[in-house]
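Please read through the structure below; I'll follow up with questions.
Shown here: the complex without one of its protein chains, the others still in place.
Entry: subunit A
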Amino acid sequence: MRGDMGATVRGLLDSLSPTADEEERREWAVACAHALGLGGIAVSLGRELVWFSDSTSARLEDMQFVLGQGPGLLIEDETEVRQVPDVGRLLARQWPQFAAEAEELGIAALFVWPVHIGAVRTGTMTGYRRTPGPLTRQQLTEGWLVADALAEQVLQNWPSTSAARNGRGHTGMVDLHRAEVHQATGVLSARLGVSLAEALDRLRSQAYTSGRTLTDTARDIIQRELPR
């Protein structure tokens, strides 16, 4: 994927393999960031940094968690992108420490996309740029496709990436478009009295401990718990 600087976001999404290793994923993130007109992107789930294109992005995510300041922590509406087109001006009053350190890293603008699986907020995708100004509409909407692709990768790879490679765990394609997974998430949420997010976690850990696919596990739950 090296040298793919002019690649389209669609082309990149087609090229993302579910079995990509750490280095391939990083290269993919770099290419995506550039296709979106960004200097770099990082993805955090909960408070865990799981995917980043470069050290500046990684440092930025760390800073937010360490300082407890930053736009990535404040995403409330999962349908909107949070844009900070001018970090120095817009963030200085709200988060003086964060703004100062971000400027020190040479960051002029920040953009945060919520990463979600239906009603389950799984994390954020944060991109930065070294020049101020908003994203174009196209960059903004293409960012959503990248966030969707990352949500799909989340279903496949986290939290058990390395363990899954060592034999047990679910294998093969996990598809965001599989209705059963989402239906079973709803079923578990109602049966266990937990949030959809926790229900999805439980579903994934059930699949993982049994060594079966997410889809098969979901199918079993539906068959066991619901009348036909």
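Definition applied: a contact is a pair of C-beta atoms (placed from the backbone, for glycine too) under 8 Å apart; a residue touches a chain by one contact, two chains touch by 3 or more; residues count from 1.
Throughout what follows, contacts and distances are computed from a predicted model.
Peer 1: The complex lacks one chain in this depiction; which UniProt name from "Spermidine/putrescine import ATP-binding protein PotA", "K+/H+ antiporter subunit F", "Formate dehydrogenase iron-sulfur subunit" or "Transcriptional regulator" does that chain carry?
Peer 2: "Transcriptional regulator"
Peer 1: Tell me which residue among A:41, A:84, A:154 or A:184 touches the hidden chain in the full complex.
Peer 2: The missing chain is touched by A:184.
Peer 1: With respect to the chain omitted from the figure, which of A:24, A:148, A:201 or A:220 is a touching residue?
Peer 2: Once the missing chain is taken into account, the touching residue is A:148.
Peer 1: Contacts of subunit A with the missing chain: which residues?
Peer 2: Subunit A touches the missing chain through residues 10, 13-14, 16, 116-120, 136-138, 141-142, 144-145, 148-149, 152, 175-177, 179, 182-191, 196, 222, 225-228.
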